[in-house]
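Of the protein chains in this complex, all but one are displayed in their positions.
Read from first to last, the chains carry the letters A and B; within each, the first residue is number 1.
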Amino acid sequence: MSKNSAVNHSETVQRTTSATRGSLVVHGDMLTIETHERIELTDITDRVIAIVRSAHARGGIVSVWSMHTTLAVFMNESQKALHADIKRLLETMVDREADWLHNDPDHSDCDRSNADAHLRAMILGHSLTLQISGGELVLGQWQRVLAAELDGPRSRTLRLQIIAVGNS
Amino acid sequence: MSKNSAVNHSETVQRTTSATRGSLVVHGDMLTIETHERIELTDITDRVIAIVRSAHARGGIVSVWSMHTTLAVFMNESQKALHADIKRLLETMVDREADWLHNDPDHSDCDRSNADAHLRAMILGHSLTLQISGGELVLGQWQRVLAAELDGPRSRTLRLQIIAVGNS
Partner (left out) sequence: MSKNSAVNHSETVQRTTSATRGSLVVHGDMLTIETHERIELTDITDRVIAIVRSAHARGGIVSVWSMHTTLAVFMNESQKALHADIKRLLETMVDREADWLHNDPDHSDCDRSNADAHLRAMILGHSLTLQISGGELVLGQWQRVLAAELDGPRSRTLRLQIIAVGNS
């Protein structure tokens, strides 16, 4: 990831497509990421695309679900500068040092003091449901699928579920 | 809900699953909740799990949709302390007493003065699309499905729609 914005795959999205025949494809898969900072964004687009292609799905949807409360999944441009802006916005919107009850041993058995991470992930959301058309993930020119761990460094898991009509 | 965090069902999520045969299951259902405070979070996870199980779906997705503009649906940990923190964050982010046009009789025919509830629900989101694998709802260790009514007390409705491949 450089100063330049990442450009996603250049497949043409089909304008209108219909299928009322063809096999039903239901495919589940996992992907894992490693983060090294407390707040870190990871571009998982290429890995989602690879799983979609391997499933031989022609048209349908794919759900990308974070398996963790402090791991957000959302769509935006993949650019180092913008990712720094996203981190700064989250830190402004949710003050890590406020006296959150989730961080107070009198009210919570959580020893990570990570209320801010729970609240920041909630604002971004924990899942995306994307479209598959012509066997490819549907994304606009600058759109990328991003995962944001907000209480890292951690090893984290996401699950994908494809429901689609197949190629045969 | 105590000081302890709720732990969800302990079924193992299957890492990779595929199905290209089996009957298509499309199942719709409703669930209702009663709230007693103006802002109140309700853990609906067990009820979503029960509906998923009763539909005999093996793999697929389930959409949980709020039927109301001031009822949010989102995922987070179910803990009394964290729920108080979520309420506090929403109250900080969206000032109930600001001079919102939606609360002004010169601009709006709404007599509930609930602009803050509309705006707070919009930040949390009104729906979740979850995954079903091996007949079970896919959730990480601390993940729970939460509904937040922001203009209660109210009696509220959510609709579930399952699309999956069936057991037979």
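Assume a residue touches a chain if its C-beta (ideal position, glycine included) is under 8 Å from a C-beta of that chain, and two chains touch if they have at least 3 such contacts.
Just so we're clear, the structure is a prediction, and the values are computed from it rather than from any experiment.
Asker: Among A:L71, A:C110 or A:A164, single out the residue that touches the unshown chain.
Answerer: Counting the whole complex, the residue in contact with the absent chain is A:A164.
Asker: Among B:I49, B:L89 or B:I163, exactly one should touch the missing chain; which is it?
Answerer: Per the contact definition at the top, the residue touching the missing chain is B:I163.
Asker: Which parts of chain B face the unshown chain closely enough to count as touching?
Answerer: 23-30, 55, 61, 63, 65-69, 93-94, 100-102, 104, 107-110, 115, 118-119, 121-123, 125-127, 129, 157, 159, 161, 163, 166
Asker: List the chain A residues touching the unshown chain?
Answerer: 3-5, 13-22, 24, 58-61, 74-77, 79-82, 84-86, 88-89, 93, 123-125, 128-133, 138, 140, 142-143, 163-165
In this section, only the chains that are shown with their structure count from here on.
Asker: Counting only Cα atoms for the centres, state how far chain A is from chain B in Å.
Answerer: That pair's centroid distance is 19 Å.
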